[in-house]
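Sharing a structure with you now.
Only one protein chain is missing from this complex, and each of the others stays in its spot.
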Amino acid sequence: MLPALIALTPLAGTLLPPALQRHGRSACALAAAAPTALALCALLVCLPAVFAGQAVEFRAAWIPQLGLSLSFVVDGLSAFFALLILGTGLLVTLYARYYMPAADAMGRFYGYLLLFQGSMLGIVLSDNVLALVVFWELTSLSSFLLIGYWHTRPGSRQGARMALVVTGGGGLALLAGLLVLGGIAGSYELSEIIERRDAVRSSPLFSVALALVLLGAFTKSAQFPFHFWLPHAMAAPTPVSAYLHSATMVKAGIFLLARLWPVFAGSGPWFVLLGGVGLATMLIAAWIALFRNDLKLLLAYSTVSHLGMIVMLLGFGTPAAAVAAVFHILNHALFKASLFMNAGIVDHEAGARDMTRLGGLARVMPVSAAMAAIAAAAMAGVPLLNGFLSKEMMLEQASGTVYAGVAWLVPVLATLGALLSTAYSVRLLRSVYFGETRYAAAQVPHDPPPGMSLPVAVLIVPIVLIGVFPALAAPLVERAASAVVGASLAPLELVLWHGLTPALGMSLAALLGGLALALSVSRTSRLLARLPRPDAKLLYERGVDAGVAAARWCIERSHSGELARYVACIVVAILAVAATGFLGGTHETGSRPALPASGGALVGWVVLAAACIAALLGHRDRLLLLILTGAVGLVVALTFALFSAPDLALTQISVEVVAVVLLLLALNLMPKTTPRETSTLKRCFDGVVAGAAGLAAAGGALAVLTRGFDPISAYHLAEAKPAAAGSNVVNVILVDFRAFDTFGEIIVLGIAGIAIVALLDPALREAAARGASAQVANSPAPPSPLLAVGTRLLLPLVLTAALYLLLRGHNLPGGGFIAGVVVAIAFLMQYVASGHDWAARRARLDAHSLIGGGILLAGLAGMGSWLAGSAFLTSAHGHFSLPLLGQVEWSSVLLFDLGVFATVVGTVLLALATLARVKGPVIETVAQEQVGKVARAEPQRVRRRGSA
Amino acid sequence: MNHSIALPVVLPALTACVLLLAAGNDLRRQRLVSLASVIGLGAIAIGLFAGAAGGPQAYLVGDWPAPFGIVLVLDRLSALMLLLTAAVGLAALVYACGGWDARGRHFHVLFQFQLLGTNGAFLTGDIFNLFVFFEVMLIASYGLVLHGGGAWRLKAGFQYVAINLVASTLFLFAVGLIYGVTGTLNMADLAVKVSSLPEGDHALLRTGALLLFTVFAVKCALVPLHWWLPQAYSAAPAPAVALFAILSKVGAYAIIRMHTLVFSADPAGVSTTLQAVLVPVAALTLAVGAAGVLASRSILGLAAYSIIGSMGTLLIAAAGLEPRQLSAAIYYLLHSTLVGAALFLLVDMIAASRGRAADRIVPGRMAHARVLGALYLVAGMAAVGLPPLSGFIGKVAILESVRGGPIGALAWGVILGTSLLLIVGYARAGSTLFWTPPPSPVGLVRARSLPALPTAVVVTLLAATAMLSVSGASVLTISAATVNELLTPGGYIRAVGLGSSPGPE
Partner (left out) sequence: MELLVASAIGLLTAVGVYLTLRRRTLPVTIGLTFLSYAVNLFLFSMGRLAVDQPPIVSTGRAAYADPLPQALVLTAIVISLGMTALMVVMAIRGYLETRSDEAAVRPGDAVRDFGGSTARTDA
């Protein structure tokens, strides 16, 4: 339980500080310190066991299917890192309490800090690599939030984004790498992966896994060439820089390398990559650091350089090197964190971080100066301080290492790196604290409140202690190191004096050389100022912007908003699929005997073809197009009639009438011609596409028409009469066998009607708003009163006919739908004859309830069968006799058909009546149009704004 | 016969009629009726979900035996989808009651019909009936897209309708071909018949089948059939779009259903061809979606392209017949639906609180920036697939399942690569919206109190995605069971009453 407690307490406490926001900074600080302290206690409880050599574990399943579990292990290494994280965490919490400006919302700040702390602990403690990735990405996220904490500054935003993208992206690579690794090992538990290292090493995917994991680690630990994000992360408040970007988060990558050391270390690529990258990073970063004037930037680059050194040590792959690495992790964390806090103090007190504007502060703030001196000296590697020891060990390892067959390469470069680090340490100290007194603050700087000095002091003490009595650190380092190499090491003794080893000479050389360089740096820097320096941030920003631009180019070009293009795309795709499908399988032409072509059919075909061609050529004249459409519709209806589908013929004709009237109404309100606006090329292309589609359709049809099959409809033919009491099988299918389709169908129709009204409603209201309604009412007088009277007399007849059609539908062509359309058409005629104000009055009979009622009726007719315990839409039937019609088969489906009828009437009436009412306002607006654009533009813009 | 199987279709229909007949223009009554019905729907869905554990059940509409009548089939997958629909529907409806439904007439009626169509599509076992329900679903969605009016909606809506009508036409061509060759419309019957189809008919069957899958691909907005989505989704009112998050999944559902039920035995090589085509297309879709997110100038576009990307990810996994892969796909389907809905509702709230700047990704004054920013962070994490939310789990599940398979390398490359693009896109948008100070900092947006209900809805949806990740184990167990059922179509076929089938066990 304890290990989980360590990691999860800070995460659980994340919301605590924000909650205490209004109780002041100290409350927030305490709220942040409490979970940290708690976790630290839990860790301390674990320590004895760890030092006794066994690991404290906690395992809980999360998603076993993915091998993702919450298993936390406290062993030497994780304990070592957890101590660093929690220890510095406490100090930083205290420090930030006094450092952060009074104006800032500390609750949020501490919340982010705890989020980071918890995730970081998760990384070092979790034994499950997938869980490790989870926490890994969480640290990236929290560092994003912390760097962007002062988000009104552009630098913060850019730095935050850059950090997120680089480390988050690295996280993705890491995820991939660990998935591969786990795949090879057959488990995502670190301990098991390490156990099966031999299997891993022999796998062909080994190098892939290694490369991906290293990508993750290098990005996180800011190794060359991914080092550029770290300096820009310095936009974060200094406590964050001290905590995340020197002591802990940037060490996550190194931690990972240390963790996987047993798996990878010793392999060729590991040595080459880590050794090379580490060394390069160490040198390049140190060189840059030497010429940075911003305190934090100097420290940032020096951090990168030291991380490089640690990576190099891990790369060497020898246990001794691993010990040196671990030891330096500890030492670096101590002196670098204290230096960062010190830089913060300087910034806070002297009002500047730019070394060119600072100087001689030792006189005014002696305590800070003293502590800075010690820490810097440790970084420079001055004897009797901790930095000296680990650097000595590093040089010792380097001296024995042959890289790329060159014996002197590593030793010389390593010494050079050490030399540079001495140089910038000296330069820092010299230009800030010595020389003539300079500062940017209004009043004379002085040592900060104890709240800020104390954390630094707490870090300084171990620097000295370890420096003088190295043995103090031995147990911790030894535990951690043995956890790294995965075997208990020979009990190591850390001592000051190794005798006159080459390493001693190298470090002396480094010290003196560094000193000399530091004293001459001002001249060199002036020299170097002329040399061009690549600005990584600029490159990065350019890269991202270029990416965005490219994406925009692709997306916005392709998504031009041209419907024609979209449809063309889709049609071509469809044809491609069809071709793939057809050509991929065997096809035999059918053997079904063809029907002889009748003369009538031929005539019909010719008419159709003519109409089609005319439509193609003359489609710009819209009225003509409408007429042709009607004609084609009629031919289609006749085709249905010819091939023994009377119901279809009736339906097609009636639908045709409605559709054409609709289109005419539309045309009445819209331009009468279509402009020619496409290039000949485009038209040819369209022609080709259309032709291909036509051929495909025709081919498909012919292929099927010429082959036999036995469809399920045999059953329908056989059962219609006996089982469903209807001889018109089509209608029986519609209202009984497949009534469910029809139910959906009338719903579609109903929705169409409703949607149309909802759509036209605003138009009417606007018209009314523009006071147009007056003109709306009195439309042009009906063409001829005689016609009007005639149609009104006709109405009852039509209604009876419709009723007849409805009733007989089950046995003869007809049925609810056709009847409905007929009735609707009757009303339509009324409208044509009597003008739309009359129709508008008729429209008062609420078509909405007609639709609703119709669907409801159909639904209820279907549910009636539930009472009988049978399924939805089960029919029941019998006989009854009517005058005129004689014996009529009644059937529960009649109710259903009635529902259909009502819906159809309702929809058609609704659509037409509403359209009719739009007519008025439009004529009126068009008139306005001609009067002057302003009159129209104004209300429209107002409408837009109203909605914008 | 379990009549409650018909209820997901019947209940919304009746509700819509009641709304039309009784509720008139009284918004309060409409809301009450609508909400009550959707809650009822949820209860029914839960019941059906529990019932589905006992294996597939058929409901013979009109008591006509399959394949002659229409049959509704309840199995684990359809039950799961019904549950999801009810959940997202409820969320969207509550959000709409925050005021969207007052922007035009008949919102609730159309909403109910939309639910009806979706549920029907999930339940039906008949391809023509599937067409009918697609149409119901679509025409209702047309109405919803246009809800509230405005030039943008009309123009975008017109394209949406036109493209979908092309798709519907194709649907009929496909159904026709399939009927013309096999003589049946019932899916189970089809599964039986295709296995014993004479070789000479294979070409036509393949054509019909692949065209059918193309129709579904249009619904999934797979590139290059996706054109309708960015516009329709950015034009439609937020709650409608939240519901559309399901709409696009209907396509995925149909692909999975037809593929596993009818073509899993790879008759006429349909399944092979399908996978060969679908996987690259899905990968391309994901890439386009990510590029779109990077390119978007508005958070609305950002959300829309995220949906496209998620459909790509989903289909990469859903294209196959490998159990782990399909199970991952189903998990990802749940995740992307919930996140998609949350994302669009959140975008609506953000845009509404930014005055003129609305949804454009430019610095601007904003009310409630803190809360909205936090929500954006969470939603973004989920959408991008950052841990610990469901997006990450889903992604890992997919990567896991395709590892070592034929599509492994492609899938890994695309999914991981696009994740980076998504991170960049979301980070840029977020920092511009919530971090960059407005050009003229004077006079903040007149901050009314944050609308309680909509906020609650978004929070709930995001919490749901978190739950999806916390209880990922049980969710994956469910999806595994679902897939297991899908890959043994014999049970389904027998349930429909065509037991004598040589259907692959």
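Letters A and B name the chains as they come in the text, with residue numbers starting at 1 for each one.
We adopt the following convention: a contact is a pair of C-beta atoms (placed from the backbone, for glycine too) under 8 Å apart; a residue touches a chain by one contact, two chains touch by 3 or more.
Here the structure is a predicted model, which means the values were calculated and not measured.
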Open item on the list: Among A:44, A:549, A:690 or A:789, exactly one should touch the missing chain; which is it?
Closed with: A:690
Task: Given A:272, A:576, A:702 or A:868, the one touching the chain that is not displayed - done: A:702
Task: Option touching the unshown chain, where A:15, A:579, A:760 or A:860 are the choices - done: A:760
Open item on the list: Which candidate, B:173, B:244 or B:305, sits in contact with the chain we can't see?
Closed with: B:173
Task: Interface with the undisplayed chain - residues on subunit B - done: 95-103, 128, 132, 135, 139, 142, 146, 148-159, 161-162, 165-166, 168-169, 172-173, 175-177, 179-180, 185, 231, 234-235, 238, 348-349, 351-359, 365, 367, 445-448, 451, 454
Open item on the list: Take the complete complex as the reference. Which residues in subunit A touch the chain that isn't displayed?
Closed with: 560-564, 567-568, 571, 592, 594-598, 601-602, 605, 608-609, 612, 615-616, 619, 622, 625-626, 629, 632-633, 636, 639-640, 642-648, 651-652, 655, 658-659, 662-663, 665-667, 669-671, 674-675, 677-678, 686-687, 689-691, 693-702, 704-706, 708-709, 711-713, 716-717, 720-721, 727-730, 733-734, 737-738, 741-742, 745-746, 748-749, 751-753, 755-756, 759-760, 763, 811-813, 817, 904, 907, 911, 915, 918, 922, 925, 929, 936, 940, 944, 947-948
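By our rule, only the chains that are shown with their structure count from here on.
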TODO: Over in the complex, which subunit A residues touch subunit B? Could you list them?
DONE: 61-68, 130, 133-135, 137-138, 141, 144, 148, 151-152, 154, 156-157, 160-161, 164-165, 168-169, 172-173, 175-176, 179, 183, 544, 547-548, 551-552, 554-556, 559, 561, 563, 566-567, 569-571, 573-574, 577-578, 580-588, 697, 700, 703-704, 707, 709-713, 715-716, 719, 736-741, 743-745, 747-748, 751-752, 754-755, 757-759, 761-762, 848-849, 851-853, 855-856, 859, 862-863, 865-866, 870-875, 944, 947-948
